[in-house]
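One structure is given below, represented as structure tokens, and several questions about it will come after.
All protein chains of the complex are present and in place, except for one that has been dropped.
Think of it as A, B and C in the order they're written, each chain with its own count starting at 1.
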Amino acid sequence: MRAIRKNEAGPGLSLVDVPVPRIGPDEVLIRVAAAGICGTDAHIYQWDSWAQGRIRPPLVLGHEFAGRIVELGSAVRGYAKGDRVSAEGHLACGVCPLCRTGQAHICPSMKIIGVDVDGAFAEFAKMPASNLWKIDDGIPDEVAAIHDPLGNAFHTTMAAPVAGRTVLILGCGPIGLFACGIARASGAVRVIASDLNDARLQIARKMGAHVVVNGSREDLAGLVRRETEGLGVDVALEMSGAPPAIVQALSLVRNGGDVQLLGLPNGAVLVNLAEDVIFKGITVRGILGRRMYDTWYQVRGFLRAGLLDPQPVITHRAPFTEFERALQDLIAGKAGKIVLTFPQ
Amino acid sequence: MRAIRKNEAGPGLSLVDVPVPRIGPDEVLIRVAAAGICGTDAHIYQWDSWAQGRIRPPLVLGHEFAGRIVELGSAVRGYAKGDRVSAEGHLACGVCPLCRTGQAHICPSMKIIGVDVDGAFAEFAKMPASNLWKIDDGIPDEVAAIHDPLGNAFHTTMAAPVAGRTVLILGCGPIGLFACGIARASGAVRVIASDLNDARLQIARKMGAHVVVNGSREDLAGLVRRETEGLGVDVALEMSGAPPAIVQALSLVRNGGDVQLLGLPNGAVLVNLAEDVIFKGITVRGILGRRMYDTWYQVRGFLRAGLLDPQPVITHRAPFTEFERALQDLIAGKAGKIVLTFPQ
Amino acid sequence: MRAIRKNEAGPGLSLVDVPVPRIGPDEVLIRVAAAGICGTDAHIYQWDSWAQGRIRPPLVLGHEFAGRIVELGSAVRGYAKGDRVSAEGHLACGVCPLCRTGQAHICPSMKIIGVDVDGAFAEFAKMPASNLWKIDDGIPDEVAAIHDPLGNAFHTTMAAPVAGRTVLILGCGPIGLFACGIARASGAVRVIASDLNDARLQIARKMGAHVVVNGSREDLAGLVRRETEGLGVDVALEMSGAPPAIVQALSLVRNGGDVQLLGLPNGAVLVNLAEDVIFKGITVRGILGRRMYDTWYQVRGFLRAGLLDPQPVITHRAPFTEFERALQDLIAGKAGKIVLTFPQ
Partner (left out) sequence: MRAIRKNEAGPGLSLVDVPVPRIGPDEVLIRVAAAGICGTDAHIYQWDSWAQGRIRPPLVLGHEFAGRIVELGSAVRGYAKGDRVSAEGHLACGVCPLCRTGQAHICPSMKIIGVDVDGAFAEFAKMPASNLWKIDDGIPDEVAAIHDPLGNAFHTTMAAPVAGRTVLILGCGPIGLFACGIARASGAVRVIASDLNDARLQIARKMGAHVVVNGSREDLAGLVRRETEGLGVDVALEMSGAPPAIVQALSLVRNGGDVQLLGLPNGAVLVNLAEDVIFKGITVRGILGRRMYDTWYQVRGFLRAGLLDPQPVITHRAPFTEFERALQDLIAGKAGKIVLTFPQ
């Protein structure tokens, strides 16, 4: 089969022919229909310092995907050939105290497909049956393929109540954009979205943000004060990983408010813990992955109920063989979510 | 001034002339503009067993209202003559352990205006400044007047998460109807409303219920099973106080689900605690009044954001002098919320 | 092997010879060292109405036990022959929404060993590896054997905070007695234990209850008022299943307090929902089994730290062949926890 692979340590990715994965008794083989490109894939492509420390080539990339089951291991129950599925790409160990107490998403021994083991940028991918997620008939492949980042957005947005509250979303990449829609549909009384890119802010508006702010030329702090009677927002969702945005999240939340951090900064960040965290009595939560599988039920529920349409965030579709141009568009900041399609 | 008063033990209410209330240093005098009629008022009017046990005539009725401040006590700060206000009608003691730990709404020494002390079915009413709630300019008097039952609905609906969850609302009186709208606006993926009255169910639909069920001729249990893949609803809000509905709330919620009880049954209720509560591991919460004042901020937030329009629930308006016909309509089940208006 | 079995519908139990269980790839075979007798076993022995509705003979009883692994299925990882283990006896389906969201203890398809499938009152028992729990070296077999009811007590006591709060425990069977010790060790400022049996109340005192009350001749309500300045207790743990105790739990908890119901009443219970639940704004939780496996970590932690000594609750030990006399003692109310021992 063909796969998009990091062949060796260094920048770039290659389209290669590799054997179809062989499945174990608890696994299924999936014919991939569509796969989303994540910022993580771009880091691996560019071979930045994080990638150099984590990735062990050769590695097939890709952790956001959907497809059809074509083969089932002998011990798999509850699935059949032809089932349309996406999957949780975090492979937890299943036996540690975290896994045994409902916190598998932060299992210390977790492996991630497309990062630690071969992933889904390929014509076929294998997954443990425990990680599968059935897709409703009405859901298009391209939406099924991005359940992973949709789930990141749900996990972050649902980490504290938003109904009746003001929500600031910093960073309008795909996850931040999804979060705009989720917060709006969940009763947030004011959704303020911030980014440095006007095209993304336009999508934020479509997704439901009441107010959008381009921090490169507008005063976010002043706007938050005006919108919140000087108190600050109830909830800040940090989706960018940019240190200045992290600092804003902490400084613009009201006393007693909630800050969820999803975006990953490069290196340590200088934080005014006394002024911004302790004196204000706020709560800061690190958010990783998706709750297994509470988050997935939320994604399904919102999609079924028509509470969220993620498609405005998908700005580009491309055959998987054109991955290189897609990655360039992503790196250039020209794209929202890009979905690769595979021949069926 | 004129007031609607229970003059003596027994059925009925009278329109009487009484002195304008005199305010203390921490109180304000309010010229009442509009007042909502509550089921409680009907109980007092009819002089049922609850009323006989609780009410000590003479008593001016009315606990849902709005108006303008016309006089301020010497110690009142933060308000001015002419301010439009509604108010929390539960007068908590302020010094008991409940009051001192954020649970004033269940203060054991609480007195309620219109029930324990003179209320707001009068041209003027007095209130402690601590209980006042300023009303935004754009809010009509009739909506301002029903912040109390709106708050009941918020308190009940917000007692457990509803975003991404299925919600069953039993009883479509005004509070149940408001709850339909609140749950829908807060991300409930399925709002099922149940009542025995088709007119109310039509309003439930307007307020946002996805599905309405007339229990007198439809099989609610079967419908819940179909809508929830046999599991039961995530959340049940019991707003009727009818024992069969309470039993349904408990039996139709899924294992691990949440049942909020607001409706007040007459007398004890036979509950299958083993089957419906313990084996299922559910959580049942009694809900009284409104959180002081978290709930009020939620009401304001939803109204400001346009997330909820309570006006479809207001089916009748009448000059306060026509209170008797209004009460008859309420008792006959012909009305949603009835708002009495006062000359300004 | 020998096993204690319900051979056919009707009262009684028999000591029979049956084949040693055969294990599947995900299972282990355990040589049972000790097993606790639960009230449930007595119900099955007596063949009461609940047993008649649930039990399908032939059935080997027993769900509280410990022993050594003697055989491992081919897919089992993380365990070895000779490991001392107890096990969670609730066999959840693993694939339903409850199981996939951390609520496996209330899986609607759950089967219980010794109730729905053959159990551990036998020389050998098989268990899925996922349900095993390793036992520290220092823990005696008889304590290892009662991790199941210990876990019930932790699950109930930990369902709401007890540190700094007053706790009423109704029913001093083994689970209630364990709860006395857990609440005391967890910072409860006052543990009040109630029962009708003085011998049990003496053990309650040993386990840490500050005050014990024999409801057959003392006024529990008056005592609670005196101990709580008239407010009621912060937390009530109902461990008896007796309807009068359930009613007391609800009426003696303070406004805003927490009631956990673990004891299973026979039939429906008349509850003053308006007075005792709604007006008081309390929270009532049904408690079943043990959180998988949060509760088990709590049991281990308390035992390791020496925070709880469950041995005073074990009043009787007997060879498993003397099960009949043990059951008679239990039914006569003469015993705390009875542990059966098996030849090694």
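Note that in this section contacts are C-beta pairs under 8 Å (C-beta built on N, C-alpha and C of every residue); 3 or more make two chains touch, one makes a residue touch a chain.
No experiment lies behind these values; they were computed from the predicted model shown.
Enquirer: Give the residue, chosen from A:Ala75, A:Val117 or A:Leu288, that touches the chain omitted from the document.
Expert: If we include the chain that is not displayed, A:Leu288 is the one touching it.
Enquirer: Write down which of A:Leu261, A:Ala305, A:Leu327 or A:Leu340 is the residue touching the left-out chain.
Expert: Result: among the candidates, A:Leu261 touches the missing chain.
Enquirer: Any idea which of A:His63, A:Arg84, A:His105 or A:His147 touches the chain not displayed?
Expert: Once the missing chain is taken into account, the touching residue is A:His105.
Enquirer: For a quick check of understanding: of C:Leu72, C:Met158 or C:Val213, which residue touches the chain that isn't displayed?
Expert: The single option touching the absent chain is C:Met158.
Enquirer: In the full complex, which residues of subunit C touch the absent chain?
Expert: 154, 158, 161-165, 182, 185-187, 189-190, 210, 297-298, 301-302, 304-305, 307
Enquirer: Counting contacts across the full complex, list the positions on subunit B that touch the omitted chain.
Expert: Given the touch definition above, subunit B has residues 25, 75, 77-78, 95, 97, 100-102, 291-294, 296-297 touching the missing chain.
Enquirer: Touching residues of subunit A against the unshown chain: what are they?
Expert: Its contact residues with the unshown chain are 96-98, 103, 105-108, 231, 241, 246, 254-256, 261-262, 264-274, 277-288.
In the analysis below, only the chains that are shown with their structure count from here on.
Enquirer: Find the two chains joined by the most C-beta pairs in contact, please.
Expert: Chain pair with the maximum contact count: B-C.
Enquirer: Subunit C: which residues touch two or more other chains?
Expert: Residues 97 of subunit C each touch two or more of the other chains.
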